[in-house]
Each structure stands twice: as C-alpha cells, then as structure tokens.
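Take a look at the structure below.
Every protein chain but one is kept in place in this view of the complex.
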Amino acid sequence: MNTRFGTLRALPLAVAASLALWGGAAPAQTQEPINIVINQSPWLEGFANVVDLYQQQTGNSVTLDVNPYAGSLEKQRNAVRAGESEYDILIVNGIFYPEMYEGGFLEPLTDIDPDFTLDPQVYTFDDTLWYDSETKTVNAETGDLLTIPVNPNITMMFYRADLYEKHGLEKPETWDELLANAKAIQEAEGIVGMKQRAARATISISWDYWPYLNSFGGSLFRDESGGDFFVTLNSPEALEALKMYLKIAEEVGPPNPASMDQATLIQYIVTGQAAHAVLPVAAQSQMDDPNKSAVVGKIGYMNLPHAPGHESAPAIGHWLGGVPRNLPDANKQAAVAFLDWFQQPETQIAYAEMGGSPVSAAAYEGAFAEKPENRYMIAMRDALPTARRMWTIPEGAEIVAVTEVGLNRAVAGEIGPVEALNSMAAEIEKIMQDAGFETGRLPDLAD
Amino acid sequence: MSAVTRRIAARRAVTLLLHGALALAAVLTLGPFLWIALASLKTQIALLMGNLAFTPVTMNYAEVLFGNTSTFSTNFLNSVIVASVSTAIALTVGFLAGYSLLRMRWSRAVVNIFLLWTVVFNLVPPVTLAGAWYEVFRMVGLTNSLTALILAHTTLHLPMALWLLSSFLREIPRELEEAAVVDGAGFVRLMRRVVVPIMMPGLVSTGILIFIFSWNEFPVALALTNNHSATVPVGIAKFAQENEIKYTQMAAASVLSAIPALLVLIFCQRFIVKGLTAGAVK
Partner (left out) sequence: MAMVQASRPVRFLTVLPALLFLVLLSMLPLANLLALSFAKVTWAEGSARWDWVGLANYRALADDALFEAGILNTLILVVSATTLQVGIGLGLALICSRLGRSARAYRTLFLLPILIPGIIIGAIWKLMYNVQFGIINQALALVGLGPVDWLGSSSLALASVIAVDVWHWTPFSFLLLLAAVEALPKDVFEAAQIDGAGAWRTFRRITLPLLWPAIFTTFIFRAIIAFKVFDEVYLLTGGGPGTSTQVISFTIYQRFFVQDSAGYGAAMSVFVMFLVAVVIGVAMTRQKARTR
C-alpha cells in the first residue's frame, strides 16, 4: 500500500518542510522502490508521515507493510529466512533484535554504503546498534553497525504532576522517595499510589523489573559485552531490587497486582485512578487526548528512580531499522539511502513536528521540545542516555519466558523472592548450557 | 375446576416457565453483544470510566472505516472473498468425497483412513500449521496472496465439511438414488436432480458453519497475509497495539464484522432449521 496515511494532516507541514529544507519540486526517482515491514502502533502515523515526506523530496517510492503487533516477529523471520526477502527494511523490536543479529540476517550498513556514518546526534540505546559477529556480542567498539534506531520507546515514570503540586511533593530520585510520594498521594486522594506492570506475558513484568535490577547495580549476566555469560540474577543486588519491587506492590499497589498488564496500567492512569506508573513513552500520546483521557494536562513525565549511589536505568523497547542480507544490491542501496535520510537532524526535527517519535538529540534539544504539550521530550532528554538494554543474545526469548513466570509468581505470592531468584538463575544457567555457552551461576541466595 | 382445565393451567405454567428460561438465556447471550454495540458508540475514556450515561459518538466507526491508518474496508473485502470461496470449495470437495466414500463401494479401509484423518487433522492446533504452510506457499510463489489463504482455510475446514456432510448423507434414503439410476441417470444428472436438492439444507447449514469459522479464523490468516490480503480478524488485531488497545474502535470493527454472518444467518434461517431437522448429527 502506498503511504496515504496522514497525508491530509501532514501535507502542509511536509510541503513547508520540503520547501524550507531542500526547495524545489519533487525530483525524479533515483532509487529502487522499497518495502518496509512495520507493526501497527501509536507512532505509526508519524512514521508514515515522514515516509511521505521522503517520497515527496526524493521521488523514491516507499511502501509500508503494516502488521498487527502480534505476529510481526514471525513475519520478519519468514522474510529473512526465505531465498529473497520481501522486505527491504525490517523495523525490528528492541527486545528480539539479537536473533536477527546472531542469525546473520542483517547486512552491516557500512558494507552496503562505505560512506555511511551514524549521525553523532542519534541516540545509541546502550550500543544496541552494533554487533560483533566474531565474538557474538553487542559491542560498539568492535562491532559492525547493523541498524539505526527508528523509534525511541523506553520506559518513563508517568505521574500526576497536578497532585505533586497540590501536595507539595518533590520529584523522587530514589525508589524509597518514590514509595513515600506514592504513599502520601494514596492516603490523601484514595487512589492507587503506584501501578506496576506485574502481569505475565511474552514480555511484561520482566520489562518492569529490569530497571529495578539495573538501578540497584544488579544484572542478568556478569559481563555480556565482554562475552561473560555467568548468571548473576541471584545476586544480593537483584534480591534488593526484587524486594523493593514487591514492597511497592504491597504498600502502594492495587489488590492482585500480579494481573496488571500494560493496558490496565494505562487505563488506571487515564481514568485518574493511579498516581504513578512506569510506561513506555509511546503511551504518552493518549494522555492529553480528551477522547482517551480524563487527566488531560495533568500527567508529568520523569526519569525512573534508582537506588542510592546508582544510575537510573529505564528499559529499552526501541525499534531498530535494518537491511536484510537476502536482497539484490540495488534494494540494499535504496534501503540505506532512506535510513541515511531518516537519521539526519533536519529530518528528525521535521519528524517530531509531524507527530513522530524522533531518535536524535537534534529534535529533543530543539525549541519544539519546550512546548507544554511536548513536555515528555524534556524527560526523554535525561532518560535516553541512561536507558539500558535487557539482553543481547537470542536466548533472551527463552530466558524471558523463565523470568516472566518466576517474577510473576513472586508478586502473586506463590513463592518468595529468594526462591524466585534462585530458581530463575538455575533455569537460565541450564538454557545457557544447552545453548553451548560457557556459563555458571552465583551460589544460591540464603533465605 | 375440572381435571382438564387444571391440566391446561399447569401446561400454561410450564410454557411460561420455559419462555422465562429462554428469555433469560437470550439476555445472557445478548448482554455482551449490546455492550459491544454500546462500546462502539462511546469514546475510549467514557468506556474506561464505566459511564452508564454517555453521548453517543460516531468517531469509532469513522476511524475504522476512513481512518488514515485503517485498512478495514480492504480487510472486509478480503474476508468476504476468502470466506465465501473457501466455503464453496470445501463444500464441493467435501460433498463429492463424502458421497463417493459412502456410496461408491470404496473398501472399508479407505473410508476409515479418510474419516480417521478428519479427526486427526482436527486435533492439530492451527498455529503449528501456519509455519509449514507459509513455506509451501512461498515455494509455489503464492506468498501473501488470497489464493494461499483460501487454500489454507479450505484445508482447515475440509474435515468438518466431510464429517458433517457424511452424517447428512447417511440420513438420505438410498431408494431415491436407486430409482434415478434405474431410470438411467448418469452421475451428473443424479447429483443435480436428486442428491443435491435433498442435501440442500445440509449443505447450507454446513456451509454457514464453515463460513463463520473461516470469517473468524485468526492465527493462520495472521501468518499468511500482508497488508493487502489481511482479513477482518487480522485487521481487528491491529487495534490491540503494543502500547494502546483501542477498545472502542475494536468494538466498532466487531459490530461491522458481524454483519455479513448475521445477514447469512437471518436470510438462511429457513434453511438452517430445515437442514437441522434433516438430522445433522446422528
């Protein structure tokens, strides 16, 4: 399908932008038409607008194959495993990208175009753009550039700024301060202090717990980038983090926290029934829409809390654009041409202005971010450089199945935190052993 | 009061009770349906707030039908094509095979293998077939085509067609066919003049079931289609996004998507009842 998406709304902007930046009428097509596989999302319309802009400016043709979120990963797998991929650019999920990297399905961008360089203002999302196929690690120093970010989805703290003002609360730095604020609001307003995403799904509670784990100084493995896959999920730091997670659930969470999924979190926030929730930034578009929200203008955004002496560590759920290896050269060239155009500061600013989610500091540090309706961008400035990836190996998909169940059972009270971490570490060690890694795990935590 | 009038009064009471039971079942059946229809007329926030009183809006239907990123009309057309063509093929193929197996002196072993297969194949979760089918259709160049999905849906529902139609066929007295054969009717004439007319109610009710199953099938359609060939359930799944579930648009889409099946049901009700009385399951 041609990207007729959002043409009406985007047209004046697009025309203005193209006149201002490049000038002149639409030039003739110089590249092969390309086909991009992407999933339906709140940020799709913004992306479709920027694709329209590209077509107008360059005369090159781009189509979007839009799929439901469910099943989009299988579509990409099918494409890269075929003789020739039906897609020229894959928009890969920031959780499942290691499978594409390790399988050798993506061509390094600099192999396609030796002159390609990553614009220095583009955020690098904990180095997840590079992969070293020799050592099989995600590593910016030794790796090849396989993708550029297309969407900056990371988690942020959504909170009731109006209630903070009403009760004279300070933005929390640590988890304990957050707990205190949540308690204060819960007692004064009778709404849930903090909603956590503790439900079990393909990836749900793990994404919610990882920022606790990382911001307490814990980690899944000892040193993934260095190729050391010794399991450290049962460390004292991880236990502290899990205890904090459970404490928040118990003291300021809803009844039955173990069933709270992302949709429920958003529901509680937009109906004014919760004071805090950690949500992906992509959910911010719903907060100020009067058809979707009863708290228009009342939600504030901030970086996640951390343990004293550590950094915040919001979880990465970004989307990466890469070029499959199984394509004719001309298509690869055309794909890289689009990605290169997309990452430029001018495009990124235009992208933000058409309702997109930019990935470059150029957009977040511009005047556009200072507008009240774009207040989330200010928080993103702080949060983006501290965002942390979850894992860098394809076995992550198996590991997360273990952590989803283990963490969820701990929240549901079926097992204690010590037992949860010990059993998860043991299962993860086994997954790693079976996959042929040199591994091991910390001695069991004692009760 | 005479015994007769008492009997009549008791009968009335029972009838009333039975009507009451039906009404209760109808309310339980319709309740969620009405709720979906109401949800489709609310704004998302009105739905989430649980407002009982609300001002109806048409924005959900507008968004579903004409929204910038909506593909619902394409999905709808695709679903109509896939469901009707695959139903037609499954009925034809299933009917021919069913008739042949029951009436044309096939050895018991052959008949049993076929019938056993319909059971075994029914046991496979469709999700696990999707991957293999994708491969098959890619090899013959049918990737993402409606043809591929039609063939897949036909395969999926052929066992049901074969099974149901066989049980209908068993109910038909052979004498009619024998009489026609004695009169010198060939196979085609026999089918056209005798068997198909008698089987019509059975064919229609089996057809309706297959149509509905195909119309609602999700995992296989998800795996085998793209933006151009996606069917209604796949299109509807797009409203359940990673960071936002558009409940009200989903509701509007589901109201719209129930229309064709509803029409079929209303207009073919005569056939269904007839078909049913012919004895679907014995």
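Going by the order they are written in, the chains are A and B; count residues from 1 in each one.
Following the convention adopted for this analysis, a residue touches a chain if its C-beta (ideal position, glycine included) is under 8 Å from a C-beta of that chain, and two chains touch if they have at least 3 such contacts.
Here the structure is a predicted model, which means the values were calculated and not measured.
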Item to check | Hidden partner chain, touching residue among B:3, B:109 or B:266 | outcome: B:266
Checklist outcome for this item: Filtering A:228, A:288, A:365 or A:398 for touch with the omitted chain leaves A:398
Next on the checklist: Take the complete complex as the reference. Which residues in chain A touch the chain that isn't displayed?
Outcome noted: 70, 73-74, 77, 80-81, 99, 102-105, 199-202, 204, 255-256, 258-261, 263-264, 267, 271, 273, 325-326, 394, 397-398, 401, 405, 408-409, 412, 414
Next on the checklist: Please output the residues of chain B touching the missing chain, sorted low to high.
Outcome noted: 15, 18-19, 21-22, 25-26, 28-33, 35-36, 39, 47-50, 52, 92-94, 96-97, 99-101, 103-106, 114, 117, 119-129, 131-133, 135-136, 151-152, 154-155, 158, 162, 167, 174, 177-178, 181, 187, 190, 205, 209, 212, 215-216, 218-219, 232-233, 236-237, 240, 245, 247, 250-251, 253-254, 257-258, 261-262, 265-266, 269, 272-273, 275-282
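Criterion: only the chains that are shown with their structure count from here on.
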Next on the checklist: Taking the touch rule as given, give the residues of chain B at its contact with chain A in the complex, in rising order.
Outcome noted: 43-45, 48-49, 59, 68-69, 71, 130-131, 134, 138, 143-144, 222-223, 226-228, 230, 234, 237-245
Checklist entry - Which part of chain A faces chain B closely enough to touch in the complex? => result 1, 4-9, 39-42, 44-45, 48, 64-71, 74-75, 78, 82, 86, 153, 262-263, 266-267, 270-271, 279-280, 282-283, 285-286, 290-294
